[in-house]
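All protein chains but one are shown in place.
What follows is chain A.
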Amino acid sequence: MSRGVDEDLLFRALADPVRRQLLDRLRAAQGLTLAVLIDGLPMTRQGASKHLAMLEAANLVAVVRRGREKLHYLNPVPIQQIAARWIGAFEADRVAGLVEFKRRIEEDGQA
C-alpha cells in the first residue's frame, strides 16, 4: 500500500458532493447505522452502501461491527496526514528562511 495509491483513493472519495455530505453527517453524529445515516436523504440503501464502501476504502469512514449492525464513524486521520504533508513542509521552509535571515543579519552586523 504505497502512499500514492492511498492518496488517489482519498482524493477520489472526497471528490463527490454526496460523499462529502455523508461525512458532514457523521461529523455531527457518529456511530450511525446506514439507515439512520441516510434518513431524509434522497438516496437508496444500495447507492449509499457504494458511497460508504468508497469512503471506507479511503479510510475516511471507520466501520465497527456490533452484532448484525454496522456502525459508521468519521475518521479524520487521512485528512490530517494530507495537512501534515504540505503544512509541515511549509513550516520547514519558513524555519529554513528564518535561519537564513538570521545568518544574513549577523553578517551585516559584522560588516
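In this text, a residue touches a chain if its C-beta (ideal position, glycine included) is under 8 Å from a C-beta of that chain, and two chains touch if they have at least 3 such contacts; residues count from 1.
Here is the rule we use: contacts and distances are computed from a predicted model.
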TODO: Out of "Xanthine dehydrogenase small subunit", "ABC transporter permease", "Aconitase X catalytic domain-containing protein" or "SRPBCC domain-containing protein", flag the one the UniProt entry gives for the chain missing from this complex.
DONE: "SRPBCC domain-containing protein"
Task: chain A residues that touch the omitted chain in the full complex - done: 1, 6, 30-31, 59, 62, 64, 66, 71, 73, 75-77, 79-81, 84, 87-88, 91-92
